[in-house]
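Note that one protein chain of the assembly has been removed; the remaining protein chains are unaltered in position.
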Amino acid sequence: MFSSTSAIIELLGTISFAISGTFSAMQRRLDAFGVLIIAFVTSVGGGTIRDLLIGDLPVAWMRDVQVCLVILATSVLTIFFKTHIKKLKVTLFLFDSLGLGLFTVVGLQKGLNFGLNPGICIALGTITGCFGGITRDTLLNTIPLIFQKEIYATVCILGGAVYLLLLHFQVNTDVSKFIVIALIFVTRIIVVQHKLSFPRINY
Amino acid sequence: MFSSTSAIIELLGTISFAISGTFSAMQRRLDAFGVLIIAFVTSVGGGTIRDLLIGDLPVAWMRDVQVCLVILATSVLTIFFKTHIKKLKVTLFLFDSLGLGLFTVVGLQKGLNFGLNPGICIALGTITGCFGGITRDTLLNTIPLIFQKEIYATVCILGGAVYLLLLHFQVNTDVSKFIVIALIFVTRIIVVQHKLSFPRINY
Partner (left out) sequence: MFSSTSAIIELLGTISFAISGTFSAMQRRLDAFGVLIIAFVTSVGGGTIRDLLIGDLPVAWMRDVQVCLVILATSVLTIFFKTHIKKLKVTLFLFDSLGLGLFTVVGLQKGLNFGLNPGICIALGTITGCFGGITRDTLLNTIPLIFQKEIYATVCILGGAVYLLLLHFQVNTDVSKFIVIALIFVTRIIVVQHKLSFPRINY
């Protein structure tokens, strides 16, 4: 049960980020091949950096060709049905936020499985959640990300802290995962909608 | 015989990319030290990413100081004989294409040796072939690459698929390697000469 919940979360995260990557690449008018590459990088980027840092090699997608097929299928379907989606920007944002929540939980749990320090697990969750989107935006050279990057990370750190707290109070692992995914998803939408930001340091 | 063919291909790839890196850096008027660094990064960049992803660590060039000496010697000789080479841009392009073919085969074979899935092996060959040039162009901040990047990758994927097909039909490994290197080299020249490209997706 535990393992299958993890597998479902990872699958949904992969699909969410593949969709978000495909939309981003289409917005920038890349050719068909470029769209697939961006979808792939967005989907596996965070997990790859995570696996490199903790030394769980070969990295996940190299051991599991099904991940690659899921990304390919998702991206092709997204391109195919693109005409049916009117609000491209909003859709992209929603799938990006969902992927963020899903992958943060995947990274958190992997850190715990490796017996790493709680603080490091939060960092690992944040890296897994954020780096796919960061790599995507870097490759596509989109400017607005720079302003959202920090909010991105803070939401993941908050989610990570809540997850560890829930586990500490013996809340069921699957329930905790669901709560944290929902928390990250909703918090990010609120933060972006209200344009919340950190205070700048005066010098 | 098998091992020595691999070693020769790797040596030739290292030399090709060291030459291509040196030319690129000289075109951008870097100082002597900068030229050596770019030559080195172009030569070992693809293999380093490959070894990191599959976890074959320390990465290849850290275990074999001869690779570093070959790059150093190649780069110094290239700088020394630069006045004898008239068509800098064409020479750079030819060595870059040759290195692409050679390193793609090295990466493909390494993936097969590690028992990875055929699709992943093609990805690994593509990464080994492409990332040296991508890193070089990123560091030198040359714009034109962005347009060629996808053609770069597609040629490698095509070569990888042909290689696996040849091995499947029991063609001799060394013969298969030679065919694929020649295929990638020639295809890339044809693609660039005729300015072939993928269709853009309309949105």
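A few remarks follow.
Here the chain labels run A and B in written order, and each chain numbers its own residues starting at 1.
Please note the rule applied: a contact is a pair of C-beta atoms (placed from the backbone, for glycine too) under 8 Å apart; a residue touches a chain by one contact, two chains touch by 3 or more.
Since we're looking at a predicted model, the values are computed, not measured.
From the options A:7, A:73, A:90 or A:120, the residue with contact to the unseen chain in the full assembly is A:120. Summarising the interface, chain A meets the missing chain with residues 52-55, 57, 114, 116-117, 119-120, 123-124, 150, 153-154, 197-201, 203. With the whole complex as reference, residues 26-27, 29-35, 37, 48, 52, 55, 57-59, 61-63, 65, 68, 79, 82, 88 of chain B touch the missing chain.
Quick note on the criterion: only the chains that are shown with their structure count from here on.
Note on chain placement: the centre of chain A and the centre of chain B lie 31 Å apart, centres being C-alpha means.
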